[in-house]
Structure formats: structure tokens, C-alpha cells
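Only one protein chain is missing; all other protein chains are in place.
What follows is subunit A.
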């Protein structure tokens, strides 16, 4: 995504943005201002016995040295460096959004911004009929009716296999193919792991999935059906629904607004959460969608972020 420097700011906007960013500096000054390290920096530790070297650190002549740029984190005896700009590091149970790049025997390969492609096995999927059963050869032949190349899907990290490959699973109706919406990619450090990654913004009737891997899906709301009570009637309804591929203009408008909100946040390098996205959509109500990517709105978002962080620090 673009950088702040590439914004066509005029003189006043530049000053306002600088002021806002300065205030952000000031607000975060108390937290951990000197915890930032770069490659080959010494990490200050008092060498008490039983120090644990974590990720992003190495031992050099008895000193603890960082191997990536990032923030030093200390948990009891463990010292590690959390890198900011890096590819996604999967953890079991993470909800991710990915794109199918290959249909292979009994599996799909997905691009999820990891160092390798992730694997979604046919056997770790709940099929459309929703019945727990063994996957047959028929299912394998029909794999393309589930996902084909370039489909965007949502899944959960299942774990690493012995050969080091990453496996995913989609054992619920909430996972699966994503349609009628937009996919945005942001650096994964802007997304925090939370309890909730699926959001239904009722006000705008859109779905928002904030994948831990920095892939964000914004699409028209779809009702997740409970697969246990599915019967003949709902099935016919489902067929009707699949024929109806039209998305109303108002919803498309809201999807674009949400997508632009994510783009602005990404440009400014602010954390991306559903609440903040909602706030920015509210803020954008007075202007056109395409003006949301302009310099003026960017400055506005930065200023509102200052207010938000200030009020949140006051509460503490």
C-alpha cells in the first residue's frame, strides 16, 4: 500500500498531519519508547540465570543481539523481538483469509502471505451437505465445484505437519468461500489477534473478516445457516439465493467505504479493528467515496485517531 509521503498534501494539511503524528508520539511515549531495536542491536538484559532467548534474538559474544527490527517484549524470563514489518507467522487457531492458487489431489493450495503456501485438505472440510463422513473419490472429483483457482476463502489454522507444511481447516459453516465483496491486503502487524475476527456490521448490512494474516475481507452479509436443521424447504431457498447474484447499490457503496477506510488506516499505519473501521465510515458520511483516499480525509482520520487514543488513555 502507499506511504504517507506519497500523499498530495498542501501546506496546512502537512502541518496538521505532522501535529497529529507528533501527538501520537507523545501519547505513546510513556509505554515503551526505548524498546525499539534494529538488526544487530544489543538488547539490554541483566544476566540473571535462566534467561530464555526467544524469536528474533541470537547470542553474540555473551550478549543478546536482535536479528530483526522490531519491539523487545519480555515475558517472565523470555526475551524476544516482535518484528513489525514481516510476513505472517501462523499460530494454531488463527482465522485467516486466503486465495486458492492451485487445486491439487485431495487438497487446495492457498496463498496466505506466509513463507510457504498453506494446504487445505479436502478431509478437513465440512462439505455442503453438512454430514460428518469420509470423503469419497466422488468428492475428490468434485473438488472444483467447491473451490477453484483464485477463489477467496476463509479458514482456520490447524497446525504444522511433520514436513513443515502448514495445514488449514474449515469445519464450520462460517468458513468457506467468500463472495460479493472486496479483499484487501495489509501488513499483518496491523491486525491484532482477538476473540472475534468475524464482524457483522448490522448498520450497513456488510460482513467484515479481519484475517490474522493481514487479508481483510469486506462483503455483503450472508446468513450462516445452521447445518443441523437444514431441510427440504431451506434447500430450495438456498437455490433461489444462489441465483440472486445482485448486490444492491447501497451495500456496494458501504463495502467501498469500508474498504477505503482500511486503505487509509493502512497508509497511516494505524491498527485495524472493526470499531475503528466503523468510526471512519461514520466520519466519511459527508464526503464522496473517492475523496476518502484524498489527503484531507487522511488528515482527518489521523486527528480522530489522536482523540480516540487520548480518550482511551484517560479512561485508564
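Here is the rule we use: a contact is a pair of C-beta atoms (placed from the backbone, for glycine too) under 8 Å apart; a residue touches a chain by one contact, two chains touch by 3 or more; residues count from 1.
Methods note: contacts and distances are computed from a predicted model.
With the options "DNA-directed RNA polymerase I subunit rpa2", "UDP-N-acetylglucosamine transferase subunit ALG14", "Ufm1-specific protease" or "Exosome complex component RRP41-like" in hand, the undepicted chain maps to the protein name "Exosome complex component RRP41-like" (source: UniProt). Only one residue from A:28, A:123 or A:172 touches the chain missing from this view: A:28. The residue touching the chain not shown here, chosen from A:69, A:222 or A:293, is A:69.
Only one of the listed residues, A:170, A:190 or A:259, touches the absent chain: A:190. One of A:39, A:78 or A:104 touches the chain omitted from the figure, and that residue is A:39. Within the entire complex, the positions of subunit A that touch the omitted partner chain are 1-3, 21, 24-25, 27-28, 31, 33, 36-41, 56, 58, 60, 65, 67-71, 83-87, 115-117, 164, 189-190, 268-271, 305, 309.
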